[in-house]
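Every protein chain but one is kept in place in this view of the complex.
Moving on, here comes chain A:
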Amino acid sequence: MRRAWITAAVALVLAGGATAYAVSVRQPAAPAGSTALAGDRIFFRDSAGQVASVRATDPSGPRQPLGLRCDRFAAAATSAICLTGEVGASLPTATALILDQELHETRRIRLAGVPSRAQVSRSGRMISWTVFVTGDSYRTSGFSTWTGILDTRTGYLVVNMENIHLYVDGRRYYSPDVNYWGVTFAADDSTFYATVSTRGRTYLARGDYTKWEAHTVTTGVECPSLSPDGTRIVYKRRDDVAPGAPWRLAVLELAGLRSVDLAETQGVDDQAVWLDPATVAYARGGRIFAVPADGTGTPHELISGGTSPVRLRAPG
């Protein structure tokens, strides 16, 4: 009997402690914010998970909240994607919220997995995202990535692009372990680049959405992001620059496949974005940095406390 009382007392104390801790780290609800994608601004996800924007000419200036909570955010011209993760009954699930220029929800796509990457083509027509899916958490390890593409003009949705006809070094390739991630569309809204990994190797693939096929271009390119003029790709490549963060940012010239490491010497694990033809931005350690795209200069902090940056210009 005495032991039962002790157990009950322990339970009470621990329940009190758990509640107090949970209350102390509770996050506030999202405040209302601006309601449109407009102006020359940099949008990003702040450290509390809210999407906010700053003037592109004054990134450290006042922040305007967008009234959205996202784990990954991307926008261009007339559309935006807000990728959010939730904890479902057992494993993570995710939602891709597709928004129009006034930030009205146009589509809600339910996914399994953890949000990883999101991009919108320059015209705003093509939207792509990557989630990664873990297996049964209880007994096994293993993951795969699921990359989706939405054509907002036709409404056609590809939930997992792994059935695209893939050619490795020119030969049609079949393997169940093919994973794609980090899709980035060119200005024609059909050509795209993406990372494809299979049998332990990662490739840069050039895809054609209309023909639904992809060809590998080179190896070792992860999370590509196409420059505004479509001639270069900023990407991360494996390189043990910092312990536990084995990636380094580099820029690849597509014409001659020449690659230049950027001046960021710390490990970066992000899909970088282009601020303008000469500068890229990326998140590192919960802060957003910018660095010249030609390997010169030094990185400087653009926005303190943020991830998932994207620059939006007024259309026209």
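One rule holds in what follows: a residue touches a chain if its C-beta (ideal position, glycine included) is under 8 Å from a C-beta of that chain, and two chains touch if they have at least 3 such contacts; residues count from 1.
One rule holds for everything that comes next: contacts and distances are computed from a predicted model.
The unshown chain of the complex is recorded in UniProt as "MFS transporter", chosen from "FAD-binding oxidoreductase", "NAD(P) transhydrogenase subunit beta", "Branched-subunit amino acid transport protein AzlD" or "MFS transporter".
Note on the undisplayed chain: of the listed residues A:V10, A:A36 or A:A187, the one touching it is A:V10. Checked against the full complex, the candidates A:S175, A:T219 or A:T265 give a single residue touching the omitted chain, namely A:S175. On the side of chain A, the interface with the absent chain consists of residues 3, 6-7, 10-11, 14-15, 17-18, 21-23, 25-29, 49, 69, 71, 85-93, 110-116, 132-146, 159-160, 175-177, 199, 243-245, 269-270, 283, 285-286, 307, using the contact rule stated above.
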